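Just one protein chain is left out here, and the rest sit where they should.
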Amino acid sequence: MNAILALSFLLCQGSQENHQKVYDLNVESVVAIRGMAPLGERSGSGVILTKEGHILCSYAVVPQGSTKVRVWTKGPRQYDAEIVNHSKADEITILKIKPKEGQKLPEFKPVTCADSSKSQQGDTVYTLGNASNSIINDDSPSLNVGIFSGTYRLAEPRANSTYVGTVLETTAAVNIGIEGGPLLNADGKMIGMITLNYSPSRFLGAAIPWNTLKDPVALLMDPRNAKVTDTPDVPAGEGSFGATIADKDGKVVVTAVEKGGAADLAGLTPGTIILAFGDMPVKNAAELLGKLKGLEAGTKVYFKVNIEGLDDKVTVELAGKKKQ
Amino acid sequence: MNILTAALILFAQDAKDVEKVKELQKKLHDVIEKVKPAFVFLGGGSSVCIDPDGWVITNHHVAGEQKNIQLHFAGGKAYTGDVVGWDPNGDLSLIKVKGGKDLPFCELGDSDGLKIGQPVIAVGNPFLLGNENWEPTVTHGIVSALHRYQDWYMDAIQTDAQINPGNSGGPLITMEGKVVGINGRIEVRRFNNRVNTGIGYAIPSNQIRRYLPHFKAGGKIRHGYLHGVTLGETGDTRYENVGEYGDGIFIAGIDEGSPVEKAKLREGDIITEIEGQRSYNLNRLHGIVGTWPPGSTLKFKGKRWNKETKAFDPLEGKVLLGDPEALASKDAVVGNLDFGFLPAFDYDDFGVEVDEVEQDGPAAKAGLKPGDVIKKVDAVRVKSWADMKAELSRKKAGQTVKLEVARDGKEMNVDLLLGERKADQ
Partner (left out) sequence: MIAAILAVLLVQGDDSTASFAKVLRAVKDKVAPCVVAIDVTRTADPDGKGASGGGNRDYYERPGGPTSGTVWTDDGYILTSWFNVSGDVKKIVVTMHDGKQYEAKRLGYDEAKDVALLKIEAKNLQALPKAKFDELKQGDFVAIIGRSPDREVVTLNQGILSALGRFKGSAVQTDAELNYGNVGGPLVTLKGELIGVTSHIKPQQPWGQSGGVGFATKTGEIDKIFEDLKKVKAGGVSGPVAKALWVGALFVDGGEGVMVQQVVANSPAEEAGFEEGDIVQEFDGKPVKTAEELAKLMAEKKAGDIVPFKVKRKVKDKDVIKTLKAKLEVSPN
């Protein structure tokens, strides 16, 4: 038995070498992103998905309407990128690197993804990315090590994050700038995308599981879905509005109404077209829900609607749980 | 494969797992045991002893320029010390423990040899928790990023080993027990909430090592820079033939008399590497030259656009850091000593070349000539003016120092009687 153990020691790799191995495997696949979002310049991280230069990054860093998106890779090298598509609810933006005039693009190195459900609590995991602008300023992707410490549902968006749902928690350091970067397992494969959302009772890093992102990413990368905007039929959160709305033919339409809910009590019915929220015309369902989400129970909201062909003004008093 | 074998395998595996973890843990125990005795508590922070004679390095924002500082080595033994040399910008102070002899110490390691992912420990006194029993706090993490430029922390090591207020001035240590950095800064999420968030910055040991003779010689030290030159970053589309983004830095303009000119560099030249480190942008360039003392001569590599071949030709050379005039006037002074010669500042890291000899001064009387290379001072090897300055600062006016000198390929001994500089000199 001792001989076997001794032989195993001779063959075993120290965990130090594993950290370095994971870094070497991914240093060319992690990128920094900077763009001009509607509310100002934002920087963050991302990963390369294809040899041609498709990139997965966080919607929080490159939201709808962002311009002048630039990407930095190890070198340092810098490229321009255009938005292919995005999904606010999934907190995803897909970019593609666009060559400048006369610029010849290299073949990019995509990250390897893994089944996030196979990861277990206690596994060593890593965060990698543009923490405090380490890639953009110093050409040094930041590597942090920790363990996969728990999973739970985050019910509220926080810190520019837009995803709510189950997250993989990690004790590996997560800092501003690293959102959009990968959560890597001990084999150096991506099991999640880092989000800045966190639990106020734990205050640790979180990542959206790859299994949750896989399908939306594929959908958003499919060129046939080029003009898909944010996901329709998004149910209202926390039961405060009490209705489901969707985009139909360029208009925002109520598709279902919760019996006894706020919308029901205000007289909204399936088929009602919502024209304006207060004085502002409503552009799409997700935008409207985004506005409602931040409001407290008891708030009165005024809608201009069209019910069965007639324009009307409706007041909805938001119901639901008050914030404790 | 029968059940017994399977069970044996499982048992062996579990035992193997535990053994491996115990091995990792033992490495930590060994490093902590080796390093802890060299840790020193002081004021509102930490420090570490790097020499048995009692040289203790810490942050300037912890010790400032104080004299008679209360020091406690881990375990509680008390001493007092004085700050001898300091660097307010680079945030370092070197303390001499009074009567220090055979003190526990931890050697400086090679910060340029670090790899991202390498495990490290930080030893310190966060929130002054160790003051009740003089037991320092140990935290464990890895090297997260290297060569970070964070204002005056120009070549910082980034670590996720948790560093908090009170850790400042304390060591960042490898598993081999060497000090590779002095921890001094952290990223925080909010003002007034100075708590670790997973990013700590340490001043690299190689920077400290380069300045050590200057600190020991006393006073405030200055940082190296390229004097008399305007620089840009490659990829700047306002210029032609200045390479691609990330290649290096290019010379946009050179002032007359600049050491860059003496290094045979011209406008338009691109510098890609200095002392083996890639200088891919201005931050990195400052991070390289700024962590050497002025008066240092650094090797560089680069490229020059060839109009005829329409390609880059490789370049190589050496460049002096700092302003030669300022160096000559300020740096060549050692206390009140009069030694009667000016050292050449652009000489190799081999000895001290005599540049000018003052007529009828001590050096002239001793027989020193321009071109002589001083290699030893009282049997202590000196490789640079910094080394010699440190040695001379230990001498007094009226003393005679024995110099070993190389002239025209021959070794000779010269006795130099040190005079006293008069106030108006």
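Think of it as A and B in the order they're written, each chain with its own count starting at 1.
Convention: contacts are C-beta pairs under 8 Å (C-beta built on N, C-alpha and C of every residue); 3 or more make two chains touch, one makes a residue touch a chain.
Just so it is clear, the model here is predicted, and its values are computed rather than measured.
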{"item": "Touch criterion as defined above, residue of B:E65, B:D338 or B:D378 at the omitted chain", "value": "B:E65"}
{"item": "Of A:R153, A:R224 or A:K259, the residue in touch with the unshown chain", "value": "A:R153"}
{"item": "Which residue of B:D102, B:E132 or B:D151 touches the chain not shown here", "value": "B:E132"}
{"item": "Residue touching the undisplayed chain, where the options are B:S47, B:N183 or B:N196", "value": "B:N196"}
{"item": "Among A:R202, A:K248 or A:K300, residue touching the chain not depicted", "value": "A:R202"}
{"item": "Contact footprint on chain B, counting only the chain that is left out", "value": "1, 5, 8-9, 12-14, 16-18, 20-21, 23-25, 28-29, 31-32, 36, 43-44, 64-66, 70, 121, 126-130, 132-133, 135-140, 161-166, 189-190, 192-197"}
{"item": "Those residues of chain A which, in the complete complex, touch the missing chain", "value": "4, 7-8, 11-15, 17-18, 120-124, 147, 149-153, 158, 169, 171, 186, 199-204, 324"}
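What we mean here is this: only the chains that are shown with their structure count from here on.
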{"item": "List of chain B residues in touch with chain A within their complex", "value": "8, 12, 15-16, 19-20, 23-24, 115-119, 141-142, 144-149, 158, 160, 175, 187, 189, 197-199, 235, 244-246, 280-281, 283-284"}
{"item": "Interface residues, chain A side, partner chain B - complex", "value": "1, 4-5, 8-9, 12, 14-16, 18-23, 75-78, 131-132, 134, 137-146, 172-176, 205"}
